[in-house]
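Excluded from the complex is one protein chain; the other protein chains are retained at their positions.
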Amino acid sequence: MTAFPSPLVGYLLVAAMLFAIGLAGALIRRNAIMVLIGIELMLNSANLNLIAFWRFGPHPEALTGVMFALFSIAVAAAEAAVGLGLVISIYRHTNTTELDKINRLKG
Amino acid sequence: MSPVFYILATLTIGGALAAMLLKHLIHAALAVTIAFAGMALLFLELDAQFVGFAQILVYIGAVAILIVFAILLTRGADLPKEGVFSRSWITGLAIAAGVFAVIGWAILQSIDAVPQRNAVPAVSVHDIGNALVGRYVLPLEIVALLLTAATIGAVIVAMHEKERSR
Partner (left out) sequence: MMQEIPQTVTAGPAFMHCYESPIVQALWLIPALPILAAGIIALLKQSRRKTASSLAIGSLSISLLLSVIAFGHVVHDWAGLSSRIFTDSPAPLLRWVVNFTWLRFGSATVDLGWVLDPLAAIMLVMVSFVGLLIFIYSVGYMADDENYTRFFCFMSLFAGAMLGVVISNSLLLLFMCWEIVGLTSYLLIGFWYQKPSAAAAAKKAFITTRVGDVLFLLGIVWLFSQTGTLLLYSNGAGSLEPGALSGLLAAHGGLGLSAASAIGLLIFAGAVGKSGQLPLHVWLPDAMEGPTPVSALIHAATMVAAGVFLIARVYPLMAAGMPPVKFGYATTPSLTVVTWVGSATAVFAALIAIAQNDIKRILAYSTVSQLGYMMAGIGVGGPAVGMFHLITHAFFKALLFLGAGSVIHGCHEEQDIRRMGGLRADMPLTFATYAIGMLALCGFPILSGFWSKDGIIDAASLWHPSIAPFWLLLFGALLTAFYMTRQVCYIFFGYWRGHGAAHESPRVMTLPLAILAFFAIALGFIGTPAWPWLHAFLEGHPVAFNWGGFAEPGLGMLMLGSSLVVFLGLGLGWRLYGNKSPEPEAPDALEQSAPWLWAPLRDRLYVDEFYGVTFIAFYAWWARVADWFDRRIWGGIVALVAWLFGLWAQLNRFLDLHWVDGGFDKTCEELSNGGGLLARVQDGRVQDYLRILAVAVVALAGILIWSSRP
């Protein structure tokens, strides 16, 4: 794989791997904050994909990819803030951050 | 592919892996910060300088710190008794692997249709600013609203509740 047809493929694969790692972490780790970290990783990988396609795609002067990625970062930050706030609030109520123990959504 | 890419890719992926695998939460937070840094450098490599700096500012400067604060406030430093991975980690791993497989397969499937442009885009911060208040003014305002709501919401959610009569 040393010679890609396009450098884009490499970036895409990196993004895919980051996404998978992030997902794995979100699914496997017990701590709620770790799940949020995983989610951040996934968002980051999406950003990477966006920028990669902007760089190697047609019409980069439209700045579509850049805009999208910027807004994605902003939203990610907001979501991280709210999410972590929720984790803190849950911690205060149940005194734990372990997801196994927080099952009040149980049907 | 340039060697810089490989180094940066390795750094990012390594940081991400470390973040997911480390037992200590603070270590994981630091590892993910490295991942974020690697991502920023990748952005710089991709000639998206503004995004790269925004990445550093927001992710490393805010999100990572936020994560560390949250870990501290929830005593994440104490290691849980039963281990950090859930009992059915193989299932999760399998699912993630499946996801990677599907995406990888999609990429490799369309490897011939991938665009090839190599010229560096002539983009300046001036253009980005113009676009923000020009074409993308609506998303800008909405994001501002969103950030406000998020801020207020986070404050309310994480606030100490008043003592209610139980």
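Here are a few things to note about the model shown:
In order of appearance the chains are A and B, and numbering begins at 1 in each one.
In this text, contacts are C-beta pairs under 8 Å (C-beta built on N, C-alpha and C of every residue); 3 or more make two chains touch, one makes a residue touch a chain.
Predicted model only: the values in this text are computed from it and were never measured.
Touch with the chain omitted from the figure is made, among B:V51, B:V99, B:V123 or B:A158, by B:V99. Contact with the chain not shown here comes from a single listed residue; of B:T10, B:T91, B:N130 or B:T148, that residue is B:T91.
By the touch rule set out above, subunit A reaches the unshown chain at residues 23, 26-27, 35, 99-100, 102-107.
Where subunit B meets the chain that is not shown, the touching residues are 86, 91-92, 95-96, 98-99, 102-103, 105-106, 109.
By definition in this document, only the chains that are shown with their structure count from here on.
Averaged C-alpha coordinates give centres for subunit A and subunit B that are 5 Å from one another. Contact residues on subunit A toward subunit B in their complex (touch as defined above): 2-14, 16-25, 27-31, 33-34, 36-38, 40-41, 44, 47-48, 51-58, 60-61, 63, 65-67, 69-71, 73-82, 84-89, 91-92, 97-100. Every residue of subunit B that touches subunit A in the complex is listed here, in rising order: 1-2, 5, 9, 12-13, 16-17, 19-20, 25, 28-29, 32, 35-36, 39, 42-43, 46-48, 50-51, 54-55, 58-59, 62-63, 66-67, 69-71, 73-76, 80, 82-86, 89, 91-93, 95-97, 99-100, 103-104, 107, 111-112, 114-118, 121-123, 127-128, 131-132, 136, 139, 143, 146-147, 149-151, 153-155, 157-158, 160-161.
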